[in-house]
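On to chain A.
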Amino acid sequence: MSWFESGWGLSLIVFLPLVGAGVLLLIPKSKEQVVKTTALLFSLAAFAVSVVVLLQFDFDGTEAFQFGTDLSWIPAINSRYHIGIDGISLPLLVLSTFVLVLAIVYSWDHWPEPRNPKAFLVLMLVLGTGMNGTFVALDLILFFIFFEVVLLPMYFMIGIWGDRKPIRLPGWKRDVETRLYASIKFFLFTLFGSAFMLLGFLALSWKAGGTFDMVALSEMGRAGVFAGAFGQWVFAALFLGFAVKVPMWPLHSWLPDAHTAAPTVGSVLLAAILLKLGSYGFVRISLPILPEQAQDWAPAIAILAVIAIIYGSLACLAQTDMKRLIAFSSVGHMGFVMLGIATLTDVGINAAIIGMVAHGIITGLLFFLAGSMQHRYHTREMARLGGAMKSMPIIGGILAFTAMASLGLPGLAGFWGEFMALLGSYNPLDGLSLGVFRTAMVIGAIGTVLTAGYLLWMLQKVNLGEVPEEWRDANFHDADGYELGAWVPLVLATLAIGIFPKIVFGATDDAVVNLVENISRAVGG
Partner candidate 1 sequence: MPSFDYHALLPEFIIGASLLAAIVVDLVMPPERKYLAGVVGLLGLVAASFPLLTLATCGSIDGCDGGLPRSMFGGSYVVDEFALVLKGLFILTGVVTLLLSVGFIESDRYYEGEFYFLVMASVAGAVIMASSRDLITLFVALELVSGPAFLLAGWRKGDLRSNEAALKFFLIGVLSSAILLFGMSLVYGTTGSVTFEGIRAATLAPGVALAEEPVFVLGVIFVLVGFGFKISAVPFHFWAPDTYQGAPLPVAAYLSVGSKAAGFVGLLTLCYLAFAGVRDIWGPILWLLAALSMTVGNLVALRQTNVVRLLGYSSVAHAGFILVPFAMAAALDADGLGDAFFGSVTYLLVYAFMNLGAFAAVMAAAEKAGSAELDDFGGLSRYAPGVAAMVALFFFSLAGIPPLAGWFAKFVMFRAVLIESGNAWAVGLAIVAAVNAVIALFYYAKVVKAMYFDGVPDRIDADAAGARSLARPLVLAIGLTAAAVLVAGFFPQILAFFGDATRAIALGG
Partner candidate 2 sequence: MTFGDWISEPGNVVFLAIGLVMAAASTWVVLTKNVVHAALSLVVTLAGSAALFLLLGAEFVAWTVVLVYIGAVIVLFLFGIMITRAPIGRDSAELDHRRRWPAALVALSIFATMAYATTSLYGWSEEIHLDAPVRTDSIGEILFSRFVIPFEAVSFVLLAALIGGIVLARKDETPQ
Partner candidate 3 sequence: MTLNPFLVLASLLFSIGVYGVLVRRNAVLVLLSVELMLTAVNINLVAFGAHIQDTLASGQVFALFVLTVAAAEVGIGLAIVLLIFRNRSSANVDELDLMKW
């Protein structure tokens, strides 16, 4: 398996979906079954390989990059095809391959209009390559490429299959279809962020004598090469790039629109994986390469994070659209993730990563459910819904379960991210203001109450009560095989991680501890 461990494994995970997309293009549109099967097979293959990687992964050395390779790519700008995974990226990588499979399973006969399975699957597979690639890239340029690759597919997904409901923007004369507004907004926001991120990368490599290698740069960062004002500017640039993606308040405003407008699977992938690219960027790039600046910025990030927590929850309470509510909930949950990162402690960053994974699973599931509800009701207005527990007990039950998980119920996946983030912010990295972070802890804890509030409220509107008049005699079919096929694994994952979090922590801990040691050494802590 040496060939496998020396880069091939990861390359397979990254490029199998792309190859799949290529193959799909060759299959005529009419042969729908073949198209679907091929797509599923390729995603499964990628997932299978990632599982093999998981099994072969050396959990005693999670701080080291494994399965990696470092080949010449663009010598002219000495950027290299340098990939590899450590304990931090492993869970996210597996998550992304996993979710892709489920998304395809779910799509099997839930195609958004205009119906075009081939194109849809092609985009999904390309998306898969972008997501997986981002998690394995160890070269800034490579990272940038994969980071951007996800843009186009998602843009098309939202734009073509998105919500056609016309909305009137404040101060606009005429209505615009949600999908059109959301797609371009998503695109421009992310591009804006990544443009500055790219400038940041360039500045880094200039200072570092031309290399784009994350590992090398991290070492220099530890050695204080990027200290001072220069580093501050660079951190700011990177911050823009990642914060938009996370998204952090107040750069989040693309998210509700994009999530709401996107087709079900689109929202799922957005929530489950795409948001993680940003927070992962912080952990993988900003922190190790710019430790001092990270320390300077940490309080600001923490403050923005708690604002996001409270703000997101409050906004949720005001929503009437189920999907939009879930979308806003992401803002709050990613707030906890960012709070964890801001603490710069092993606990906090561990929390952030498990938080990412949990949010990926749970919110992904929520979007699946919202999609299926819309599929049946053809509306997302919670005012019109109700009594789902009666009309479709299985979907209702899973929704209830997921909502509980999402509000951070202990014993389910969501809890660890939230609680550990708070734990981390009780005493952050030495030198960080205790006042700020402990206040953040309290406010964050209060945020959990609000979270519980809006989720229970949503359950009450959607699940409970009598079935409203208009649906009284509409007999909805409960969850079908494909839906269950997509959901049950996520439910199980939620339980498993909740009961035995070592599934994630086991991978991340050493790597994170190592990272934090480096940071504190760099800041002289």
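On the choice of candidates, all candidates are chains of the complex that A comes from, given by their letters.
Everything that follows uses one rule, which is that a residue touches a chain if its C-beta (ideal position, glycine included) is under 8 Å from a C-beta of that chain, and two chains touch if they have at least 3 such contacts; residues count from 1.
Remember, it's a predicted structure, so these values are computed and weren't measured experimentally.
Here chain A is shown alone, and of the candidates 1, 2 or 3 it touches 1 within this complex. Residues 73-77, 141, 144-145, 148-149, 151-152, 155-156, 159-160, 179-180, 183-184, 187-188, 191-192, 195-196, 198-199, 202-203, 206-207, 230 of chain A touch candidate 1 in their complex.
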